[in-house]
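Heads up, one of the protein chains got dropped from this complex, but the rest are sitting where they should.
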């Protein structure tokens, strides 16, 4: 067993407004914010659970639903869109056998859409957790994902 | 209340809550206290054996053992005197008897109190400092303070604390009992007490008596009467033969129901005037159907002494009659004709005999109720009592000593049972148990138990348990919660089928107020 | 030469941005040193005189912004906006990657000018590596002693474009939902945790050390007179050279495309160019001979914004691109105010309809009315700007829309 929710959250307790930082820390550990962890965070930061939940559901990087080990985000902002994001997405769905918003049955990959990640020098772009993958094409997908399998 | 509800929201800088679960029993006042904390940064001190909701917002939370109020408050005074946090000017100019109190509290060290009350000494010190250092500190209390065999002493101790720090007679301060029923203030104001006429004019004072004799045109008894609990005991002894009960349900509200039942059974004649066939009405010889608040005109006086208009919205249901009309009919048939045409006419008589109500008229309170005392029709009413001086002149310190509750836990009954209400139900449930939505939401009584206590008896959340005292036992569901002190259990008296007052102690009365010790009874619990 | 002028990026890839010593070696922290010898008011005057205007998009005078901060407030904050979320924009990332110390120095100078002891950098959640870089840079600067008692903390966003709006950004630092506040009060008076706060963009802060070091006159003499200095641009779309550049602000948009960008891919013709990210106006080819500075762009109904330049060639389906942009705003609206929450949603719906060939002329008219109301009545810049790309494509490329209608 890894660290308890409280142990993960506590380092941010005295950071004013540190709830979002604590959520990041939880996500680094679990890739989503488990319900009990969110309750723990609300308790530690002395804010109502309804508010903590409101914050967790506002930001697109946070999820209150369980997600895969690797979160693949496909940028579909206008520059990536014209650079062929649509085809890449189709290829990703096909390769993983899931639709956007879903997680592979083995719990490995979750596929999400996102907006511009600020790596527009070589597009289309996907991110896999913190990694940025530039100049993605449908053909490159098996090779890219191999690293994570 | 010496002060107004609004003070708790907009004036008080510190609020000391003792023996009041405000958000459940006086929810709207609870909201106001909470908003004062959230919006204005008021500090809360909460002293209660149960971790009430407001404890979450408290600077200091003191989960003290039921029945140790005086120990706690005397220790706070000890700290205040020792650290010289008292209001010398106020004590000198406005009070008397300080030296005696000072002498008595000398021995109430925080360390002693910590042992007896079961809270850390440093928290007692902290609470004392917060309360004493504030410019405007209010104390609120409710039945958690009064329903003890030493309830009157508890209140005296609270008054001592307020006077010690000059927290009387100014905005945001005061000693503020939160009254539990819509018109309990009014019932007292109107002389619904065995020793006083309306306006707290003592029946044993000749001058008062002759005033009322003149007004009512009859000779009046010169000795004070029996209190409710005394009357029940007297009925049991055969001294009270007939009882006329209007809108009360002693079968559920009074301690030790078996005892009440025996007493009622022992009567020659029982009349009950009510809107439902309550547990008490079911025992009556005559039941007279009165009406609810929606079917009659009149006034209620709230906890801040505000006299407000109650208005008839619908006609009496069936053949029921407004209670005032029933009383007129009964009086007339007893040979004393009463022919009031309206509640307003009765109110006019009230204000002619009650100096504190003298300036209040229906016309004046058409929009906004007025807080008594209101001696004349030009007087705006009194939001804060004891502003310039106390009614008796100087405020008197009453030294009080701690004594144990009448019934302490022992091997046979190792727990302390304390009783009260919850948010959803009211008093004996006569009305709220008949509100479909509320009864759907909270249909059963529960007993609150600390997890460690529960573990000791092998009880899990939701288990049915038998809760017993020397008076009897009831069956109800267990609710495991950390919001109660270990060794203490709590239940409500709303439910006839699991009535807390089968269990409570009727023999331990406060010597002055004759208030029963609802808040402390030795109990035991077992899983069934 | 292609006409680039590198001030912020002069030592790009020649120094380690994390290391204060590297930066000091090339003249860094001289501005701060100078500022320490000046009175706060003098610093603000100097910045005012430089005519530096905010590089985040609104183009407000930086010196003026600083001067609104009440002198005597006991606590104040300096906040750096590193939430660049405009699609096609990555210039703040580049400035950090190449010259992070200049940002820190700029913030420290601002802190001196307004009397703040603490600064925050709000970095978008998409740049975790920049958070690490900045934390190292701060540590290095602290070690070097250059920041003295000024403390900087980096906070990370979590995927919300709206947090680029300064008050939403403040809410987010406070650990809340990133919903914009109404203004007034402006952050300069009531900002982070209710105290006076200056919020500036990375690029704005990074200009400050150079203004202090070389003087306001020097800075004011570069580029367009009313919007002087340089601007870092990022090029995307159908362009041969999709990368970043730093140019003087009087640089022509046409030169950006054809000189810096190396022209349109495959030698095709230009269809349109969108400047400033997704909230920018689309500019038809006939208007590209315009200087990129704030005011010149305004004159052609566009805005410089973040400095993103998104180029579309003649083969592109502009309705499809506009539909995609409508989705962006639908996704990024915070949902607080009615015109934006419902407007972006319905706008996207109508655009989808048109793009799929199911739209009518009525839809087009409805889009224009909605667009007008969103621009005038939305609470923050997001909702006000969201309809601009749609509106400008309808204005300049109406026939493309007409072709797609039922």
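Letters A, B and C mark the chains as written, and numbering starts fresh at 1 in each.
Note that a contact is a pair of C-beta atoms (placed from the backbone, for glycine too) under 8 Å apart; a residue touches a chain by one contact, two chains touch by 3 or more.
To be clear about the criterion, contacts and distances are computed from a predicted model.
Trainee: Absent chain per UniProt: "Branched-chain amino acid ABC transporter permease", "Biotin-independent malonate decarboxylase subunit beta", "4Fe-4S dicluster domain-containing protein" or "ABC transmembrane type-1 domain-containing protein"?
Mentor: From the listed options "Branched-chain amino acid ABC transporter permease", "Biotin-independent malonate decarboxylase subunit beta", "4Fe-4S dicluster domain-containing protein" or "ABC transmembrane type-1 domain-containing protein", the omitted chain resolves to "4Fe-4S dicluster domain-containing protein".
Trainee: What are the shown chains that the left-out chain touches?
Mentor: A, B, C
Trainee: Considering the whole complex, which of A:8, A:52, A:88 or A:117 touches the chain not shown?
Mentor: A:52
Trainee: Determine which one of B:95, B:146, B:382 or B:492 touches the chain that has been left out.
Mentor: B:146
Trainee: Could you tell which one of C:170, C:354 or C:379 touches the chain left off the display?
Mentor: Of all options in C:170, C:354 or C:379, contact with the hidden chain holds for C:379.
Trainee: Touch as defined at the start, partner being the missing chain; which of B:203, B:476 or B:498 qualifies?
Mentor: Going through B:203, B:476 or B:498 one by one, B:203 is the residue touching the chain not shown.
Trainee: For chain A, which positions touch the chain that isn't shown here?
Mentor: Answer for chain A: residues 35, 38-39, 42, 48-54, 57-58, 64 touch the chain left out.
Trainee: In the complete complex, which positions of chain C touch the hidden chain?
Mentor: Listed in rising order, the touching residues are 160, 177, 182, 184, 330-339, 341-346, 349-350, 362, 366, 369-370, 372-373, 375-379, 384.
Going forward, only the chains that are shown with their structure count from here on.
Trainee: Please identify the chain lying most centrally, where each chain is represented by the average of its Cα atoms.
Mentor: When every chain is reduced to its C-alpha mean, the one closest to the whole-protein mean is A.
Trainee: Can you give the whole-Å distance between the Cα centres of chain A and chain B?
Mentor: Centres of chain A and chain B (C-alpha means) sit 56 Å apart.
Trainee: Where the centres are mean C-alpha positions, what is the separation of chain B from chain C, in Å?
Mentor: The computed centroid separation for chain B versus chain C comes out at 64 Å.
Trainee: Can you list the residues on chain A that touch chain C in the complex?
Mentor: 15-21, 23-24, 45, 51, 54-55, 58-62, 76-82, 114-123, 127, 130
Trainee: So in the complex, the part of chain C that touches chain A is made up of which residues?
Mentor: So the residues of chain C in touch with chain A come to 84-90, 93, 124-129, 153, 155-161, 172-179, 193, 234, 236-238, 242-244, 274, 278, 308, 310, 312, 316, 321, 324-325, 327-328, 331-332, 334.
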